[in-house]
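To keep things clear, I will list the structure first and then write my remarks on it.
All protein chains of the complex are present and in place, except for one that has been dropped.
Right after this comes chain A.
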Amino acid sequence: MIVFDGVEKRFGDNVVLSDLDFTVAPGEHVTLIGPSGSGKTTILRLLMSLEAVNAGTITVAGRYLSHMEKGGKLVPADEKHSREVRKHIGMVFQQFNLFPNMTVRGNLIEAPTRVLGLSKDEANARAEELLDLVGLREKIDEHPSRLSGGQQQRVAIARALAMRPDVLLLDEVTSALDPELVAGVLALLRDIGETTDITILCVTHEMGFARDFSHRVMMFDGGQVIEDAPPQRLFSAPEHPRTKEFLKAVLERG
């Protein structure tokens, strides 16, 4: 269970999220949509603790994210606490962020061996299994720079899954890909969604994918959730005028 309670996030004077409350149930797939600057990506970055809240609290499975409890009081989280909570959360980035100083195998076994304490053999077995899943087993000793964007993103997804996260954050994972490579990555994500019980939060402009992948779609505008509904409802009969406007603009463009 993910709980946002009165969350505020500012960058200087710019208030990105204000007094935001929502919850996500375990195993739920939630897509965040909305115009750019509406705070969708900020929510994922807060969950990955790449950013800290300015006010309010976030908990994941009952554990505070930007805070920790010390002597009965909430204080800002230290590095150790943050790392402990992060272990349960994985993130896939728009630009893949694979490590160019390691092979595909190195990218996949680095954190499982060094953070989770798996043996080399265990981590390698896990890496091979995941590369089978993403269809790139034969690239295991290849260098990331020798892969296409779509292949790199599939490796990045495998790398996130190698940590066996409870929560997976997908930040516009197909936005940097050539159009012909998008379908393969989305098919992989559908497959992962169907075969695992990972809670998935996803920021995307692929409305077709949002419609059939998610259990819930949240429309953001001005740092607030302005509409929160199952995809069938939200896409076919949006209630809020801003949602209607946004969907119209996106569908015309697409």
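Keep this in mind: a residue touches a chain if its C-beta (ideal position, glycine included) is under 8 Å from a C-beta of that chain, and two chains touch if they have at least 3 such contacts; residues count from 1.
Quick note on the criterion: contacts and distances are computed from a predicted model.
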| item | value |
| --- | --- |
| Protein name as given in UniProt for the chain not displayed, "Ectoine/hydroxyectoine ABC transporter permease subunit EhuC", "Aspartyl/glutamyl-tRNA(Asn/Gln) amidotransferase subunit C", "succinate dehydrogenase" or "Cytochrome c oxidase subunit 3" | "Ectoine/hydroxyectoine ABC transporter permease subunit EhuC" |
| Residue of A:I43, A:A77, A:L181 or A:M219 touching the missing chain in the full complex | A:L181 |
| Contact residue for the chain not shown (choose from A:Q151, A:S214 or A:T243) | A:Q151 |
| Residue among A:G56, A:G90, A:G223 or A:P238 touching the omitted chain | A:G90 |
| Option touching the unshown chain, where A:E8, A:E28 or A:E110 are the choices | A:E110 |
| Absent-chain interface as seen on chain A, which is shown | 48-50, 79, 83, 86-87, 89-91, 93, 95, 97-101, 110-111, 114-115, 143-148, 150-151, 159-160, 163, 180-181, 184 |
